[in-house]
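The complex is shown incomplete by one protein chain, all other protein chains being positioned as in the whole.
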Amino acid sequence: MNTPPTPLRQLAELIGGRVVGDPSLMITGIAPIREAGDGQITFLSNPRYVDELSATRASAVILAPRHEGAPAPAGLARVIMDDPYYGMCRVIRHFHDRPFQPTGVSPLASIGQSVTMGRDVSIHPFVVIGDRAVIGDRVTLQAGCFIGEEAVIGDESWLHPNVTVRERVRLGRRVIIHSGTVVGSDGFGYAFHGGEHQKIPQVGTVVIEDDVELGSNVSVDRATLGQTVIGRGTKVDNLVQIAHNVTIGERSIIVAQAGISGSTTLGKGVVLAGQVGVVGHVTIGDGVRVGAQSGVARNVPPGQDLSGSPAIAHRQWLAVQATLPQLPDIRRRLHRIEEELHALQQQINRPSRAAKPAGRRRTAPRRSKRA
Amino acid sequence: MNTPPTPLRQLAELIGGRVVGDPSLMITGIAPIREAGDGQITFLSNPRYVDELSATRASAVILAPRHEGAPAPAGLARVIMDDPYYGMCRVIRHFHDRPFQPTGVSPLASIGQSVTMGRDVSIHPFVVIGDRAVIGDRVTLQAGCFIGEEAVIGDESWLHPNVTVRERVRLGRRVIIHSGTVVGSDGFGYAFHGGEHQKIPQVGTVVIEDDVELGSNVSVDRATLGQTVIGRGTKVDNLVQIAHNVTIGERSIIVAQAGISGSTTLGKGVVLAGQVGVVGHVTIGDGVRVGAQSGVARNVPPGQDLSGSPAIAHRQWLAVQATLPQLPDIRRRLHRIEEELHALQQQINRPSRAAKPAGRRRTAPRRSKRA
Partner (left out) sequence: MNTPPTPLRQLAELIGGRVVGDPSLMITGIAPIREAGDGQITFLSNPRYVDELSATRASAVILAPRHEGAPAPAGLARVIMDDPYYGMCRVIRHFHDRPFQPTGVSPLASIGQSVTMGRDVSIHPFVVIGDRAVIGDRVTLQAGCFIGEEAVIGDESWLHPNVTVRERVRLGRRVIIHSGTVVGSDGFGYAFHGGEHQKIPQVGTVVIEDDVELGSNVSVDRATLGQTVIGRGTKVDNLVQIAHNVTIGERSIIVAQAGISGSTTLGKGVVLAGQVGVVGHVTIGDGVRVGAQSGVARNVPPGQDLSGSPAIAHRQWLAVQATLPQLPDIRRRLHRIEEELHALQQQINRPSRAAKPAGRRRTAPRRSKRA
């Protein structure tokens, strides 16, 4: 929070942007378009907010070339760049990153036997580390974290307060886990035998690769045998369920409250939107994107966009959703057509004595109509 | 639990009701209609349970005027009032409220530097309070709670065991938070750049206003910049996801497992039923009510009732839902109509020699036929 005011020119260089306005303007911080004030820089990324630019009280804005001419207060400096969202990201880091300062091992932590402790760690009060666990360099374990026996926490990983990492789980480097999250709870496996659900011991583990981030109150179950895997650079939002023996590829995005059932495999770059469910034992290809609240119940080839429950092609789902509210009207129209068609049949065949067979009745009006 | 037996007259006065029966009857407690026994009072609020009144073993019942004549055991005393649900609420308080008894700061808690500690607090074992946090008067922090640096906990707030409140989060007065809940975890924000999801530092905070209650295992993310806000008197059930930069108005009700995506604004008195999802960057007006499992993907004007995914007007959704099971039958009837219509066309135009190719049969001819 102590980064000094910075000339606009320096921020523009940092993010690879072009200044339109006074490059010597001193910027004190970054804020959203509605909240930014004098001396602050803001950003315009989502076109939804372009109309708000004219009312901003910021001194500068980061925006894309296509928005360069958007109406704005006189004197608002601009930094033009292709990806203002990333520009915003870099400027936040500039103003908010603080140097890492390890605090050492708290005397209020409980450290097991034969723990391998890296250099420059921060082990906070009421942390428990089980026997033979391995803690990497510059790892931070905040208050109330539990690290099970023989678990491995990679270098520079950061566990927020009250995270549980069970025995033998392995985290890569720079893994971030938010509070309340549990990695390595038992998979949900029972064999129904003798009239009871017999617990299948869940003796596998979980592997979280480098640069993964898990939100708060996430559950990642350990494998029955083998391992549950979350691939490098994948980001998982809050309250997500990842069942036993699931494999998620690299750089995937799993949004809040989604759930992935046991033994399912997701490819690289998969996106599951919020509250999506995926059944067990299926394979979702690279780059598949699934819309919010959808349910995936089958294998999905790479690159598809799906929505709905059960999920179908996203475009097809859009057409279905647009039609669905008309369904009661469709039923009424169908009924009227049946009546009119039957009347027409009667009219044409009036001289005829050919009676409809009983099986045809269903589509005809209940009461025969007099012509 | 130590409230002494109380005359029915006194309970009736407490809740503004009228006694039918013996006002000097001594009441020892309150219990549900099926479980209440001799000396206890019960209540009838949900009409679903009116038939159970005749079998109750309670000595008295709180009910509405419209249920005054419902069949009941002989001798059952009645307290008649307009809102028996609220009456029940008040009687439970009468029998179960205990005077607040602060326990002070446990020697097993870890208190940071420059913490401002209010009067008559209860700080339980293994609580961690970060530097410069502010704890109001009569605050209770149960075991395992974490309060981050510079966080503010308002007077008379009560945090149940194992709650995490991250740095700089501000709670108002009389806020209740249940176990496992996390307030202020990082928002789910990444800029995809250079082939990787680059983490956007989430440097904003969360503001929880007075009289808010959060259930267990709730996740409330801090804002990217600015703040996530939950308005005064709003109640949030268990396992709810509230994303970064969300604003929820006063006195709203968010039922279990609902999720609200980033930068969305809810008005006052909004009700989201269980497992509802709301997309990001939309505005939901005051008094909007959304049915269970619905998905809201657009702005909603005040006062609307919505259901479905994507959500439509609740009445329209009821009609759609009633018709949906008939869809296979609709398809069959449509096919039969096409066949009969085509037959009729053939019959009328019999002199014509134009034979339809087989493949056209299903959907009937597109081009009008020559007579």
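Going in written order, the chains are labelled A and B, and every chain counts its residues from 1.
What we mean here is this: a contact is a pair of C-beta atoms (placed from the backbone, for glycine too) under 8 Å apart; a residue touches a chain by one contact, two chains touch by 3 or more.
All figures in this text were calculated on a predicted structure; none of them were measured in a lab.
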Task: Could you tell me which of A:72, A:123, A:208 or A:239 touches the chain that is not displayed?
output: A:239
Options A:18, A:66 or A:336, residue touching the unrepresented chain: A:336
Query: Which residue, A:56, A:157, A:219 or A:252, contacts the hidden chain when the whole complex is considered?
result: A:219
- request: Mind listing the chain B residues that contact the chain we can't see here?
  value: 30-32, 35, 46, 48, 83, 85-86, 88-89, 92-93, 95-97, 106, 108, 124-126, 142-144, 160-162, 176, 178-180, 211, 213, 215-217, 233, 235, 237-239, 251, 253, 255-257, 274-275, 292-293, 309, 321, 324-325, 327-328, 330-331, 334, 337-338, 341, 344-345, 348, 363-366, 368, 371
Touch residues of chain A, complete complex, unshown partner: 110, 126, 128, 144, 146, 148, 162, 164, 166, 180-182, 185-186, 188, 190-191, 193, 195-201, 203, 217-219, 221, 224-226, 239, 241, 243, 245, 257, 259, 261, 275, 277, 279, 281, 293, 295, 297, 308-310, 312, 316, 319-320, 322-324, 326-327, 330, 333-334, 336-337, 340-341, 344, 347-348
